[in-house]
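Below: one structure in C-alpha cells.
A single protein chain has been removed from this complex, and every other one stays in its place.
Naming follows writing order (A, B, C, D and E), and every chain is counted from residue 1.
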Amino acid sequence: MKTVYITRREHFNAAHKLWREDWSEEKNYDVFGKCSNKNWHGHNYTIFVTVKGLPSVETGFVIDLKDLSTIIKERVIEPLDHKNLNLDVPFLSGLLASTENIVIKIWEEIEGPIQEAGGKLCHIRLEETENNYVDYYGGNEPF
Amino acid sequence: MKTVYITRREHFNAAHKLWREDWSEEKNYDVFGKCSNKNWHGHNYTIFVTVKGLPSVETGFVIDLKDLSTIIKERVIEPLDHKNLNLDVPFLSGLLASTENIVIKIWEEIEGPIQEAGGKLCHIRLEETENNYVDYYGGNEPF
Amino acid sequence: MKTVYITRREHFNAAHKLWREDWSEEKNYDVFGKCSNKNWHGHNYTIFVTVKGLPSVETGFVIDLKDLSTIIKERVIEPLDHKNLNLDVPFLSGLLASTENIVIKIWEEIEGPIQEAGGKLCHIRLEETENNYVDYYGGNEPF
Amino acid sequence: MKTVYITRREHFNAAHKLWREDWSEEKNYDVFGKCSNKNWHGHNYTIFVTVKGLPSVETGFVIDLKDLSTIIKERVIEPLDHKNLNLDVPFLSGLLASTENIVIKIWEEIEGPIQEAGGKLCHIRLEETENNYVDYYGGNEPF
Amino acid sequence: MKTVYITRREHFNAAHKLWREDWSEEKNYDVFGKCSNKNWHGHNYTIFVTVKGLPSVETGFVIDLKDLSTIIKERVIEPLDHKNLNLDVPFLSGLLASTENIVIKIWEEIEGPIQEAGGKLCHIRLEETENNYVDYYGGNEPF
Partner (left out) sequence: MKTVYITRREHFNAAHKLWREDWSEEKNYDVFGKCSNKNWHGHNYTIFVTVKGLPSVETGFVIDLKDLSTIIKERVIEPLDHKNLNLDVPFLSGLLASTENIVIKIWEEIEGPIQEAGGKLCHIRLEETENNYVDYYGGNEPF
C-alpha cells in the first residue's frame, strides 16, 4: 500500500492580539507581553495542509490539488485573510487567538470538506513567523 | 575609492489598515479593497537598511553592524513591532499607512542617527509580503 | 521629490530548450549543453516587476498593486504559465529562449500597459533558478 | 538507541505534462487543467532524501553525505535533470507523471543503493513548487 | 486530547572540523574530505526545537515561546554562537563534531530545562546548510 502525503501551501495576512477580557491590561501584559498590545498587531501567516492516500490509478493524484486549494481558500483564506482574528472570524469567536488554538479550529473547518472531496486530512502546519510555528495532527502524536 | 554598501535586515510584526477617515467605508473599500478592513489586518514586515562608505583601515568596517542594528532597533523596531501602524506610532501619525509612505518616514527617522554614527544611509527596502515590497533611495533615482 | 520604487513578484512554470533549428543536435549540445535537450526541460520562473513614481497624496500608492498584478497576470503569466516558451507564446516566437532574451520581450509587453495605468516601469528581474537570474532596466545601465 | 535522521537536498529541472494517451485533448484538459498543456511545461524540482541510523562511533556519521549525494546524483539527478519526465526517463516510462507517482519510483531507484552504502532510506520529499510537494515514507504511515 | 506541536527557530554561527586526533592528517582527509581542513571551517547553523502538549486553557499556549526561546538561548546559542565547536564548548568536549553527534548533545542539554518549564521536548532539527540537516526525536523512530 503506497500511501503518499501531499501538501498545499497558502497564505493569509491578519491582525490579532493575545488578550483576555477578564484580565486587566497589566495582567494581559504580564502574561502575553508585547503580543497583548491593545491596538493589535499582525502577521503574514503561512498554512500547509497535508492529505494522505493512495495515488489514483486513473489520475496519479492522492487528491486533485485544485480541489484542495479551493477548500483551503473557501474555508480558511477567505474568512481569515486581511481580517482581525479576534473580531472578524465566526469560527474563532471567543477564542484566545494563539497559533495553537487557531490551528485546531482550522482543522475542524476543513477536515469534513476534504473528506467529502475524497481525501484524508492528516497534518496542518501554521506559521506565524519564520521563527514560530505549530503542527497539528488532529490530536494524534506521531512522535 | 572602494565604496562598499553594507546592509542589515530586521523584522517587525504590525497591524494596519489602508483607510481615510474622510471617506465612507464604501469609498475606502472601493479604493483599498480588502486592505481597508475596518478591524485591521497585519503583516510580518522585513526591513533592509543599507549604508555606504569606505571600509575603515582600522576595523575593516563601513559601519559597525552592532551600531547600525541598535539604531534600527531603537528607531524602527521598538516603535513599530507588535504595534498598530495607524494608531500607535508617533512618527506615522495621520499618515495613510501604505508601504510607500512608511518607508519615507522610516528614512527620516534613521538618516540622522546613522550619520552621527559615521555612516551614510543610501537605501531602505521594506517588504510587506514576499510578493510586495518598496525601495527608497532618499528620493534619488538610480534607475 | 520622494520617488519610491514598488515591486510585485509573480510566478510561472514553463518548458523550454536552448536550441537553434539551423544547427545540428551536436552543435546545439556543444553550445547549450544539457539546456539543449531535444525533448525540453523546464523551470519555475519567478518575475519581479518594479515601477517607480511619487506616492499619491490621495492613496499613498505609487501604483495600485492590484492594477500592476493584473497587468503582469494578463500580459505575462497567462501567456507563459504552464506553456512551452519556444512553441506556445506569440511574443516569444522565433526567439532563442534564453532568460536574457525573454526578459527583454516581457519588458516590451508590459511597459505600455503600466504607463497607461499611470506607472513607470524601471526594472524587471527574471529568475530561472535560485542560482541564475537576469535583471533588465529597459537598456539603462545604473551600474 | 540514539537513532538520528539525516537529509540531503538536491535539485533537478525538468519538463512534463499530465496527460493520458487514451484520453482526448478535451478529456485531458477537463481532468488535468493547464497541467495537460500539449507542448509541455516544467518545474524546478527539489528533492529531500532522508536516511536514518545510529551515528558511527568511528566517524560520527549515520551515512557519509558524500556517498548519499553520489547515489542521488547518479540515480535521480542525472536521469531527470534537464529532461522530459514523460519521454526521457526509463524508470518513469509509461507512468502518469504526477509528483505522487514520481516519488514512488524514485524510492524504488535509490532504496537498494542506499542500503548497500549502509543506510536505511525512510523518507523522500519531492517539491514541484514552493506551494506543492509530496512526502513518501516507503508506504509507511507515520501519521 | 488535542496535542499540538510548537517549534522555535534560532541560529548560531560556529567553526568546526571533522577530525580525529588519533588519525593522521591523511587519514582524516581520506574519511572526512574537505571537512577535515586543519585550520577549521564554519557554518551558519539553524536549530528548530519542537515541544508538544495540550494548549493551556488559560493562555492558549503549549509552552510560552519566550520561555522556550530563553532556554535555547542560554543552553545552546550562548555556548555555541561565534564559537569553535571542537574547542570552546564544554558539553561537546572530546566529541567528533558531526551534526549527528551535536544534535544528540543539544537534546541532553535542553530536555531537562524544557521539562521544568512544563514542556515535553520531542524533536530537534539542526541544519548545517540548506542542503544538509539532521533530525532527532530523542532516539524515537516515528518513521
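Rule of thumb we're sticking to: contacts are C-beta pairs under 8 Å (C-beta built on N, C-alpha and C of every residue); 3 or more make two chains touch, one makes a residue touch a chain.
Since this is a predicted model, take the numbers as computed values, not measurements.
Participant: Counting the whole assembly, list the visible chains that the omitted chain makes contact with.
Facilitator: B, C, E
Participant: Extract the touching residues of chain E with respect to the undisplayed chain.
Facilitator: 11, 13-16, 34-35, 37, 39-44, 81-84, 87-88, 129-130
Participant: If you put the missing chain back, which residues of chain C would it touch?
Facilitator: Looking at chain C, the ones touching the missing chain are residues 18, 31-33, 95-101, 103-104, 130-137, 139-143.
Participant: Tell me which stretches of chain B touch the chain missing from the display.
Facilitator: Residues of chain B in contact with the hidden chain: 1-10, 50, 52, 55, 59-62, 65-66, 122-123, 137, 140, 142-143.
Here is the rule we go by: only the chains that are shown with their structure count from here on.
Participant: Along touching chains only, what is the step distance from chain B to chain C?
Facilitator: 1
Participant: Matching over half of the contact pairs by residue number, can you pick out the copy of the B-C interface from A-D, C-D or A-B?
Facilitator: From the options A-D, C-D or A-B, the copy of B-C is A-D.
Participant: Write the angle of the rotation needed to overlay chain A on chain D, where the fit uses Cα atoms and the result is rounded to the nearest 5°.
Facilitator: About 120 degrees, rounded to the nearest 5.
Participant: Averaged over CA atoms, how far is the centre of chain A from the centre of chain C? Could you give it in whole Å?
Facilitator: One centre to the other, that is 34 Å.
Participant: As a quick test, compute the distance in whole Å between the mean CA positions of chain C and chain D.
Facilitator: Going by mean C-alpha positions, chain C sits 29 Å from chain D.
Participant: Give the residues of chain C touching no fewer than two other chains, as numbers and ranges.
Facilitator: Counting only residues that touch two or more other chains, chain C contributes none.
Participant: If two chains touch, include that pair; go through all of them.
Facilitator: So, checking each combination of chains, I get A-B, A-D, A-E, B-C, C-D, D-E as the touching pairs.
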